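A single protein chain has been omitted from the complex, and every remaining protein chain is retained in its original position.
So, chain A:
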Amino acid sequence: MEAFTVHTGRAVPLRRSNVDTDQIIPAVWLKQVSRTGFEKGLFSAWREDPGFVLNDPAYAGASILVAGPDFGTGSSREHAVWALQQYGFRAVIAPRFADIFRNNSTKMGLLPVVLPAATVEALQAAAEADPTLEITVDLAERQVRWAGETAGFEIDDYTRWRLMEGLDDIGLTLRNADAIATYENGRQPWLPTTV
């Protein structure tokens, strides 16, 4: 996983609520068996509209997505996170995230930042007024900063530490292999197996 400490970049305002993962990456793109190439599918249906914000050259190269509430609802497809990252996004800011999307993001190093709806709208307005506006997402300080403004955000210590170190969960869990084996020895005998 790519470590995340502080990132400064320009923002894309996506003024939509309930952006589901079927919009982020439509199902037809999920047939790939590799982990790469998903940037082409990012918002692919919406990008057919010339007026869609990602088609605005002013936002080319932006790396922070600022979206409406309930971002990432629906399907558990981690491909949505891969598509956002491979397109160039490092962080998504929204008032609320769907649980599975947020979980998938933190496994991959895409930072989901929850800010109050009014703050998100202020950020969207700022990025609309000036697409060259630089925004800093600072995980170490748990802050988003832009144009002299500062907004704090919450994230639990453990997830923050893992993101800042870029640590792989499996490696961390396998340090507890003994505890897993002990637990397994105490499982109820009637529990089913698939064989």
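Operating definition for what follows: a residue touches a chain if its C-beta (ideal position, glycine included) is under 8 Å from a C-beta of that chain, and two chains touch if they have at least 3 such contacts; residues count from 1.
Basically, contacts and distances are computed from a predicted model.
Look at the chain that isn't drawn here: its UniProt entry, checked against "FAD-dependent oxidoreductase", "Branched-chain amino acid ABC transporter permease", "ABC-2 type transport system ATP-binding protein" or "3-isopropylmalate dehydratase large subunit", names it "3-isopropylmalate dehydratase large subunit". Remark: the residues of chain A touching the chain excluded from display are 15-18, 20, 22-23, 26-28, 30-35, 45, 69-70, 73-79, 81, 96-100, 103-104, 107-108, 156-158, 169-170, 172-174, 176-177, 179-180, 183-184, 187-195.
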